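Note that one protein chain is taken out, while the other chains of the complex remain in position.
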Amino acid sequence: MTLSAPVGLAYNVELSYDVRTSGADFIFNVQAASTAQQRIVLESLGVTQVVPLQDHVDPVTGSRLLRLRANAGPLTLRYAATVDIRHYRALPERIAESQVSDLPGDVLPYLYPSRYCESDKLNSFAMEQFGRMWQGYARVQAICDWVNQHVSFVSGASSGTTSALETLVQRRGVCRDFAHLMIALCRALNIPARFTTGFDYGADPVLGPPDFHAYVEAYVGGRWFMFDPSGTAIPMGFVRLSTGRDAADSAFASMFGDVWATGQMLEIHAVPASDGVLRVPERTSDALSTDAG
Amino acid sequence: MTLSAPVGLAYNVELSYDVRTSGADFIFNVQAASTAQQRIVLESLGVTQVVPLQDHVDPVTGSRLLRLRANAGPLTLRYAATVDIRHYRALPERIAESQVSDLPGDVLPYLYPSRYCESDKLNSFAMEQFGRMWQGYARVQAICDWVNQHVSFVSGASSGTTSALETLVQRRGVCRDFAHLMIALCRALNIPARFTTGFDYGADPVLGPPDFHAYVEAYVGGRWFMFDPSGTAIPMGFVRLSTGRDAADSAFASMFGDVWATGQMLEIHAVPASDGVLRVPERTSDALSTDAG
Amino acid sequence: MTLSAPVGLAYNVELSYDVRTSGADFIFNVQAASTAQQRIVLESLGVTQVVPLQDHVDPVTGSRLLRLRANAGPLTLRYAATVDIRHYRALPERIAESQVSDLPGDVLPYLYPSRYCESDKLNSFAMEQFGRMWQGYARVQAICDWVNQHVSFVSGASSGTTSALETLVQRRGVCRDFAHLMIALCRALNIPARFTTGFDYGADPVLGPPDFHAYVEAYVGGRWFMFDPSGTAIPMGFVRLSTGRDAADSAFASMFGDVWATGQMLEIHAVPASDGVLRVPERTSDALSTDAG
Partner (left out) sequence: MTLSAPVGLAYNVELSYDVRTSGADFIFNVQAASTAQQRIVLESLGVTQVVPLQDHVDPVTGSRLLRLRANAGPLTLRYAATVDIRHYRALPERIAESQVSDLPGDVLPYLYPSRYCESDKLNSFAMEQFGRMWQGYARVQAICDWVNQHVSFVSGASSGTTSALETLVQRRGVCRDFAHLMIALCRALNIPARFTTGFDYGADPVLGPPDFHAYVEAYVGGRWFMFDPSGTAIPMGFVRLSTGRDAADSAFASMFGDVWATGQMLEIHAVPASDGVLRVPERTSDALSTDAG
């Protein structure tokens, strides 16, 4: 395992709302996570109402939640960050799955079923399909490939309450659904897996402009490795926002009250990294990790 | 809010298994949680195989996970503990719900739907049924009462994959199902709620001997308060084991491998508390909390 | 029970499609049913492609299915009918439920669960809610009222695969969903109930222009009586198209192939009945039936 040369990425996000009641609570999750491999070089945050802002950083994952209680009227949040990412790279064939008894305690929650990843109903299917493979990174990659090949990317075919079982049956969805199904299959085989959200540099030109993206991290070989079952992005170009059990944990914005979203702007580009070199994210067959776990 | 006089409770648990493969991983969650209100006076633990034991204590909830990898053959775990519990007691009418913006960061996960508590589908129902009530402890108690009155306790009517939606429709279940439905309804109203497991002193004589019990904690008035929607137990007589989002987090034993349960023995009784007085747990109309949250 | 004076209704429907493959099959169900109480005075049918048309009349319900295989290109179907309806009217308080042993054989299928009416999961709920009432028309009306009061009419809140269980949980839907939930509750109490589609004269002005409508018929007192759980229409103004177990049986148009709907026009108005008198459909507290069963 080696640490790659750094990649520099800079992004802006602007989210606008209309608050229609006397007050509404917001929880935002758009700030770049601060991890050992993802260093925040610069960041700025502004909101168009003068209200107290509260930060909460998850002690384990480094995910950052920003809360505020907005007054009636328009609200816009603007956030910009420049991050410096150094990926752990490893050769897939050397990475074995971990036994449950060897997992760190804070990895255990990712063995269990969650709202959108009903792994407790997928044991037979997962064993039949993937049970006889060598228990390592390659098996997780096989799950990722299977999901990619058997589910079609169709915008609007799923909703915010669609779960892995429905995606397995209906075979259509967006990146969130691909991620949920892959996670559920991993957990059904006792492989810890979690849902990660990020900004995605260099989204597939066919699928449109930069966007929030959802992908998967699976815990193998003592580390969380990234997988992109929807196949629509370049993992080296992800800026990590949050991790959680599934999308229930990881909305980029949760609103409590009568609130209408009125606009959304996202922008991301590569910038010179901390060593002064501009590196464009590219695809690789190496295993990649940005979180020591 | 006052701190009650202490209650002393002692319990033993003995769980036996037959491991049929060359090895199997176990995660046990039968040790008493150590919290500010539940002090462990004495405890002992033994397993009948000489294997390494690993402990993990959740930094937030104090739940304790014991892991081991067993060899083929019989395995018995024996655990005994004496605990001293001081309940926070409060008058229900003074306890208001918290706004989302005022919640501590580590309470936020309990706002979201989870595997067996699909609160994301219950907003309309919960608003219709409970939306016009005063937003405080009494509303949570109304949810607890509603679940108690509309669901029947029927052993065998549900399974390990039964969720709150199914219980809402089918109206039958066991303590786990009552808890899941109450939790889902609370979260649908933006009231943080979590699943708690415990040993239950003085279970209803009709429903049989002491057993593992599942109940609910809801976060109101800046603290986690206990609710027992199945109505089968005396909250003051619960020894807390673990808390989680729902039963997916909180099995008292999880097995990974070909393992058969061969026996289970539970025993609990009141003992003199730390002040030398024997107090028998009894029902109260006060709000009770054992976790400062 | 008496036979009311006749009501005359005339409607036109025009449905347009674009067939994108070399051929596509259509099954239409827009023709007025011919029953003892609904007499067809005049009708005309035209399609804009010269293709064979096949009619199938259900021997039991009188529902009429029109099939055709269209060629690539545009297709428009135009149908107009004038019908003369004589309603059976009865006093609700005299109508008792039938015992299963007294039901005609062809009513039995409507006792069982169907795709969108999962009555097999609603027994406990239905018994709790409606089990202690007098077993007659009034109980069925109570179910109708309960559905009407506990579900909100929200366009777009449901889809073509939404079922009664989902509506019971989510409490929102359109006329189809109200009908499915009422049917499921009736069957859970062993009351035969079926899904009926019709054109609806005098739809609620708030909810828009005349439209296809879905309502319920329940078999009590030896006859199928009409109920409108969505409460959006005047039962006396329904022109019956088809009946079935649920919407799976009763689409007004089913397409097999790559077909896009490109237009829909509906029109209905009251006309002089067979006795020369123009009667405008109005609400009544009487029990109404248009099908002797």
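A, B and C label the chains in the order they appear, each numbered from 1.
Note that in this section contacts are C-beta pairs under 8 Å (C-beta built on N, C-alpha and C of every residue); 3 or more make two chains touch, one makes a residue touch a chain.
Owing to the predicted nature of the structure, the values given are computational and were not obtained by experimental measurement.
Novice: In the intact complex, which of the presented chains make contact with the chain not displayed?
Specialist: A, C
Novice: Using the document's definition of touch, tell me which of C:Val100, C:Met127, C:Ala261 or C:Val277 contacts the absent chain.
Specialist: Per the contact definition at the top, the residue touching the missing chain is C:Val100.
Novice: Decide which residue listed in C:Leu45, C:Met133, C:Ala248 or C:Leu266 touches the omitted chain of the complex.
Specialist: Only one of C:Leu45, C:Met133, C:Ala248 or C:Leu266 touches the chain omitted from view, namely C:Ala248.
Novice: In the whole complex, what residues of chain A lie against the chain that is missing from view?
Specialist: 121-122, 124-125, 128, 150, 152, 165-166, 168-172
Novice: In the complete complex, which positions of chain C touch the hidden chain?
Specialist: The missing chain touches chain C at positions 25, 27, 52, 54, 56-59, 65, 67-69, 99-101, 105-106, 108-109, 112-115, 117-118, 120-121, 160-161, 190, 245, 248-249, 254, 256.
As a convention for this text, only the chains that are shown with their structure count from here on.
Novice: Quick one: report the Å distance separating chain A from chain B, using the average Cα coordinate of each chain.
Specialist: For chain A versus chain B, the centre distance works out to 31 Å.
Novice: By residue number and range, which residues of chain A touch two or more other chains?
Specialist: Answer for chain A, listing residues that touch two or more other chains: there are none.
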